[in-house]
Each structure stands twice: as structure tokens, then as C-alpha cells.
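Missing here is one protein chain; the remaining ones are kept as they sit in the complex.
Showing chain A:
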Amino acid sequence: MYRKLMATPYLFWVLCGTIIPLCMIMYYGFTDRTGNFTVSNVLAIFQPVHAQALGLALLLAFVSTLICLLLAFPLALILKGSSWGRKGFIVFIFILPMWMNFLLRTMAWQVILEKGGIFNTLLTTLHLPTLDIINTPAAIVLGMVYDFLPFMVLPIYNTLMKIDDNVIEAAYDLGATKGKVLKDILLPLSVPGIASGITMVFVPSLTTFVISNILGGGKIYLIGNIIEQEFTTSANWNLGSGLSLVMMVFIVISMGAMSKLDKSGEGNFI
């Protein structure tokens, strides 16, 4: 009885923070402005503008997740291999940006990449042609990778660190080359961390509207931007909610797929 009492504040929290908002979104998503039931808000995803925005968001999220994975796995391997005195420091260096405000970090890239920005000034001084990355999907991917890389590194690093050194030595002992150890021991054993990392990068990348706003210059619409606009400028909560529900389906699918890979939940970062 007492234990149940202890849980009440959290129950209240879950109710106010998750269940009620979810119900409200469901309500708005399936009604029109007059309050009558409709599925048109959800089916609106098939309108070309919305479908394109969703497609682009999926593509960019996929690309940035892939880049994060390709960067994070070797990095986590290096971290595992380095002597532990230095290890803590290197991890700290990579985690450091996480402690800075997300908006500031993204805006910093805007300053770096813009036409007269630091990056292009540098290129000009070196007598190289300037690159107009800002306001392109490439800039958005760059921002996503920069913002979300630590969320890929940490879970992979955690699972790699949990692998018993003796297991790796046993593989060498049985004649395995470095490549074989990587392919048959390290990679399969870090799958839970990789799955967790993919979820942690893919989901926020798919839903972001801040990064695409700042680095896309308001010209590139991801599904997140569309939803944001429906709620703010267009004040069409019903359509915004309907599209949110569609996006939620994609999030649930990706999380479900990843949690299959991470059966024991050992890669869980949160």
C-alpha cells in the first residue's frame, strides 16, 4: 500500500505528461474544426507536399544515422583500445558539446556555413572556390550528425566496454585475425548498443524542425517543419495532430525494430 502511494507523483506525471497530451492529439487528429469525426487529417499525409516532406525527413534521418554510425563505431573501438587514463578524457571531449544548448550549437553552424561565414572566408583566403552548403539538405545532415553523434557513441562504447577482454583474447588464441575478431566478435556483441544508438539518432533526426529551420533557411520542409507550421502559423491543430500521428507510427516502427535487436536491453542508454 505504502509502495503504491510512493508511485502516485509519477503516475500523475505520466498522466499529465504523456497520456493526456496523447489523447488530445488523438482527439484533434481525428476531428475537424467543428468537432466531427474525420480521417482526412491523417490521410493528408498523401498530399504531395506532406508526402515529400515526410520522404525527405526519412531520407535525411537515415543518412545522418548512417554517418553517425560510421563515425561512432570506429571511435568507440579506439576508445575501448586506449589506456584508461586517457579514455575518460577523450569520452569527455566527445560528450562536452552535449552539455551546451542545442539551439546554440546549431546556430553556431549557421554562422560557420553562411555565405560570408567562417568556412567560406577560410576557403577564400586559401584561394579555393566557396561552397554554398547553407540552406541545403547537406547542411541539415551536418547539423544532425553534429548534434546527435554523442547519442550514437555512448551506447556503442558502453556495450564494447562490457565485452570481456578474455573473450577477445580467446578469439585471437583460436587463430582469428584482427578483421575476423571485428566481424565475428566485436560487431555482433555490440549490436545492442548499435540498435540503441540508431534509435537515439534516428528518432530525433526524423522529428526535428529546429535544425532544418536554422540550417535550411526556412526553405527546406521536413515533416517536423510542416507540423510545426500547422500548429503555429496556420493554427490548424487538427491537421498538425493528424500528421503527428502518422509520424508517431514511423517512430514506433523504428523503435520496435531496434528493440528486437537489443533483446536484453543492455545497450539502453537512458
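In this section, a residue touches a chain if its C-beta (ideal position, glycine included) is under 8 Å from a C-beta of that chain, and two chains touch if they have at least 3 such contacts; residues count from 1.
As a convention for this text, contacts and distances are computed from a predicted model.
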| item | value |
| --- | --- |
| Missing subunit (named according to UniProt) among the choices "Sulfate adenylyltransferase subunit 2", "Nucleoside recognition", "Spermidine/putrescine transport system ATP-binding protein" or "NADH-quinone oxidoreductase subunit K" | "Spermidine/putrescine transport system ATP-binding protein" |
| Selected from A:Ile93, A:Leu126 or A:Leu174 as touching the chain missing from the view | A:Leu174 |
| Contact footprint on chain A, counting only the chain that is left out | 164, 166-167, 169-177, 180, 184-185, 188-189 |
